[in-house]
Each structure stands twice: as C-alpha cells, then as structure tokens.
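For reference, the structure is listed below as structure tokens.
Just one protein chain is left out here, and the rest sit where they should.
Each chain gets a letter, A and B, in the order it is written, and its residues are counted from 1.
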Amino acid sequence: MSTTKTNPGNYFEDFHVGQIIRHATPRTLTVGDAALYMGLYGPRFAVQSSDAFARTIGYPSAPLDDLLVFHTVFGKTVPDISLNAIANLGYADCRFEKPVYPGATLSTVSEVIGLKENSNGKTGTVYVRSTGADEKGETVLSYTRWVMVRKKDEASPAPEAVVPALPEIVAPEALAAAVPAIDVSRFDTNLSGSPFRWGDYEVGEKIDHVDGMTVEEAEHQIATRLYQNTAKVHFNQHTEGQGRFGRRLIYGGVVISLARALSFNGLNNAFHLAAINAGRHVAPLFAGDTVYAWSEVLDKAELPGRSDIGALRTRLVAVKNRACADFPFKTAEGGYEEGVILDLDVWLAIPK
Amino acid sequence: MSTTKTNPGNYFEDFHVGQIIRHATPRTLTVGDAALYMGLYGPRFAVQSSDAFARTIGYPSAPLDDLLVFHTVFGKTVPDISLNAIANLGYADCRFEKPVYPGATLSTVSEVIGLKENSNGKTGTVYVRSTGADEKGETVLSYTRWVMVRKKDEASPAPEAVVPALPEIVAPEALAAAVPAIDVSRFDTNLSGSPFRWGDYEVGEKIDHVDGMTVEEAEHQIATRLYQNTAKVHFNQHTEGQGRFGRRLIYGGVVISLARALSFNGLNNAFHLAAINAGRHVAPLFAGDTVYAWSEVLDKAELPGRSDIGALRTRLVAVKNRACADFPFKTAEGGYEEGVILDLDVWLAIPK
Partner (left out) sequence: MSTTKTNPGNYFEDFHVGQIIRHATPRTLTVGDAALYMGLYGPRFAVQSSDAFARTIGYPSAPLDDLLVFHTVFGKTVPDISLNAIANLGYADCRFEKPVYPGATLSTVSEVIGLKENSNGKTGTVYVRSTGADEKGETVLSYTRWVMVRKKDEASPAPEAVVPALPEIVAPEALAAAVPAIDVSRFDTNLSGSPFRWGDYEVGEKIDHVDGMTVEEAEHQIATRLYQNTAKVHFNQHTEGQGRFGRRLIYGGVVISLARALSFNGLNNAFHLAAINAGRHVAPLFAGDTVYAWSEVLDKAELPGRSDIGALRTRLVAVKNRACADFPFKTAEGGYEEGVILDLDVWLAIPK
C-alpha cells in the first residue's frame, strides 16, 4: 500500500487570484546562520560583520545580512509556488522593511496577485506577493515574483487573465524602514574600508568590483539547504545529469549573494540592500564557474526625514568566467552579452 | 627519539566485559552546530527549525536535531571502540531520553557488554552500550552497537563468549522521554507543512520521499569533523585511494541524516526521532552518489500517559542512485536490492 502524503506542488490551475498561502517551515536565524553565510560568500560590510561597529552607529547589534533574510523568506515559497515551475521570470518591488537580528523567527505568506495562461495552453504565469514576517508578526520583507508554471491538465480552462501593475522602482519613501537612525559622525570609514559616502557617487558611474569567485557544488548546496529551498534542480545529479544542462543548476540567490559580496570592493559603505526594484537571472550558473560583478549608479535619492543616509540606485550585474573591466552588459541588438548571468536593479543605503 | 603518545586504538583483546570507557572529548553544541547541520542536510521539521514554533507548543526553545545529538555522542566512541574496526555491524536499543538544547555539553561513556571471537581467530565482535550525558550528568541518549574488531595478536586466547540479549524494539513506554508535554491544539499544520497526524498513518503504508540529494566530499567531511568522528576512512584520499574502494567512504551517519531530512516530505509532522530499534548499513556511499529514501509504517503505538503524541514505527530505507517509487528493498532471495544502503527501524513521535 502506498499513499500520497508527499507534496506534489501546485500546478497552474491550482492557483487563483486572491489565494493566500501560509508556507512551511518557520525558521529561527542565528549567529550560526550568519557565520555560515559569511563562509559561503565572504561579505565584508562592517555593519553586518561587527556588533561593536553596529552598536557604535546606533544598531542594538549587527543585523543579519539582508540577503540571508531574502533567501530564507524566499525558500519557504518554493514547495508551494515553484515546485512545478519551468522558469523564475522575475522579481519586483522587493522591500526590506525591518532589520532582522539573530534569534528572529521568519515565516512567509504569499498571495496570488495575478495569473495569465500562455497561448500554448500548457503553461501559465503566476504572480505572487510574498511577505516575510518575524515571530511578532511584523513584516521584515515583501516582494513580488512571477514564475512560469506547468498545467497539470492541458484541457483545464484558462482563468481570466490578471496581470498586476508593478512599480518600476520602489519609491524612496519606502527605503529606510530597515535602518535605525544612525550616527554618521561615528561611522568609521577606516573600519568600513572606504572613504566614499553618498555624496561621492555620481549617476552614470560604473564600478568594476574586480574580484572573481569560483563556486563549488558543495558550496551552493550548503547555501541552498541553509535556506530550506527544496528546488530539485539544485541537489540531484542523478536526475539533472540526464536533464537539460547535464548537471545541477545553482540557485539564483547564490549568484545574487556572491555579486553583492563582491560589490563591497567599490561600494564598501553601501551597507544595506534597501530594495530590489527588478531582477532577472539572465543565464544559468554551474559549479566550476567563476563569478565577477560590476555596478552602475543609475540614480541617487534623498530619503525623506533622513539626514544620516541616502540611497543609491544601482544596476548590479553578475558575469561568469569573464572579468568586468569592460562592463559586459548588452549587445547592440539588445540581448545580453555572453557571460552575463544576473541583471539586478537595486536601491542601496549609504551614509551621507 | 620517537615515542608513542598517539592513540593506537583498542584491539579485540584489549576489551573485557564490564569494562567502562570514558571517552574524550566533551563537546558543547550550539546554534552554530544547528546551522551547519541545517546547511549540510536541509531538514525542515518545524520544531527543530523554529524557536517560536517550539515555544508555542511547549518547548522552552527549539531542541537540537536528534541526529546531531546521536552523531556527537557516537563520534566520541570512535577512537576507543572502532579505530581498529573492520565493520560496524549494527545498532539496537537506541533511545533519545532528554531533549538537548543549544549550550548543552555532551560526553559519552561506554560499557563493554559482550565479546565473541570469530572462528577465524583473527577478529571478534565487541558489543558496547554507549550513553551520552549532558553537563549535569543526565542521560540524553543511549544505544547498543556492535562492531567487528581486529585482534592485535592472533595467538591471544579467546575470551568467554558473551552475547547480550538485545530487545528487538524499544518499548513504547520508553519513547516519550525527550518530548515535553505539547499543546497539540497549537501545532500549526500550515507551518509544519502537512495536515497528517498520527491517526492519518496506517500500518503497511509506504511513502516515497521523492527527492534525491547528491553528496559531495566536502559536505561529508565537514559533517563528520563536526561530530569529531576521527575514523580515517572518511578523510584520507591518500590512503583510501589505494584501499578497498579506491576512495573515501562516507560516514554512515551522514546517510542516516540525509534519509531523515528527506523523509520530511511525507512525514512532515513526525518531528522527533524517538528511538532506533535496529539499524544496518547495507552498502557504502561515496561522494557523487545521490541519496533517495522511502519509509514503511511498520507499527503504531499509543504512548502511556500521553494524549498529545503517538508513535509510528517505520522502516526508513535509503537508496543510492535510484528513485524510490517502487520502494526498493529486498530480493526474492532475501538479500538487499542493488542500491539499498540503509535499513533503519525507528520509532517516530508525531502529534495526535
């Protein structure tokens, strides 16, 4: 006798607009997770790295890396949203709303905000707004994501198409919520690794982050399990060896974290990832590949009511197996250049 | 001048029935170990994953994974019991007797409870009862294990054969010790990932845990060192490359932890490994192999005095490089099927 107590995941026709999904498993993040995050990516931003530095400027202690929070909140949605997904199409309107400290327990709730069946009748796009909250129920992070999901039964009728209006960028008013008032006079730029503050960056400026980091199978698997992200393609060589790429695909979040960690070299004081305006995984990354990154300053914004910090809007581009001195991005035809793997539009908070 | 201050391990004739061995090294387990355990295997049971969830149902905080406790207690016995072992023959009567929280310091004492020389006069079986205790001296775990150990001197006389009587299964009365009274009305099955409780499982039911996990050398080495398990075969490619398998052998405990983590998919609410009735490593696992698992419900038991939780006796089978939709186990001849690597008979605690 065999039964189906395992999770088959949801198919396109299992979703409806307005549907609320409370995801398993709540997760307490600790200094243990922070250490492992450090070992996996090597970030060096002083605020997240040092309790003493964080306290000096006004935090109660070092907050967890914003992307550790993001990956944890995101990972919970995988079994319900993207187990039968063909592609992760994009992110938008991702806002970090509260600092998260070791000891916080995060859980995630998603609402289906859009559905659009594809003309082939076999797949459709599901839009979800996911919200991560801490153990007090307070939102720490929210973002919109859309994925292409398979239909289980191609004969099932198409739902009414609903495509949500998404902001192109997160408004500056929403950016400072996760940063307490800081005492910039005590922000020691020797310790933070660079003298450059908000005023030193110019719109249009491009920064080659120089360093490259080669990724191993063990590293991305440990990272992805740490987030309790269960997407099969990251872990199973037995099946992936016979699949599309012949090998395991690295979780896109690993690319984001590596690019962000590499971006320290040139954006040392931009200690807080305040928002992800838009994001796209342009090409896959595999073990043995080397990740490089570069940034372009797209915009600058004052933050309402904040004289301590300002915001830089940057494009963070990750590239594989190719240095970024020439800032590889798009071809004349408008496609991405060979090697580009990530195109992320973000807001960063940085002392003024 | 060279001396022998290193540990040569014990040989068969070094053991005598009734011998008590206090093992090095005491080990404080922390949230750091819990995070690394999460990164290495990816378990998702809500109780161990979330302080908030654990507190809601009656724990003071999230307990450590039962198998992290097991591997830590076990690892200490290796230098004294199995450094000269040829094979780890089996486990029995393994009871988890007290919840273990971050900050606890574990140490292990073993008693030799049986000895039986093999007819070849070169080896013998050593039976030990090992007990792990915390810093208060309270038992957290005890189990019996038997291993085949080499004789140093084949001419040394055989000891009187003593083979301990071992219970086939741990009695249900002994199962609930490590679980405080829990408030099942507050056990949120959205957060735990499944609606299925004790009453939903039937004897004879088989569950394919579906997912597969490929193991890398770095992963099993990091895990095995975390337990301070010093068995040489897991770490030394220089010697193992010339040995029986031509490569490093993965610690059997890694297989148990992976199978247990995979079993979340279908046994989501069976949050506590209450006992190991019997266990056998059927075949070796190597880096690059992919582990799958399936379970069969062998029995169900009420727990005396407990209306909150019940017990499921399951067979947890781990298989390599082969999916488990057909529940691979034994051949018509009674041997194990190709690919089966672990046959574990356990009691699980699950809310009623």
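Convention: a contact is a pair of C-beta atoms (placed from the backbone, for glycine too) under 8 Å apart; a residue touches a chain by one contact, two chains touch by 3 or more.
Fair warning: this is a prediction, and the values are worked out from it, not measured in the lab.
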Touching residue (missing chain; options A:G32, A:P328 or A:P351): A:G32
Residue in contact with the excluded chain [from A:D14, A:E111 or A:E205]: A:E205
Positions on chain A where the hidden chain makes contact: 30-36, 38-42, 44-46, 49-53, 62, 190-194, 196, 200-202, 204-214, 216-219, 222, 265-268, 288, 290, 321-323, 327
Where the unshown chain meets chain B, residue by residue: 1-3, 5-7, 22-28, 30-33, 35-36, 79, 102-103, 105, 107, 135, 216-219, 221-226, 228, 230, 232, 235-239, 248
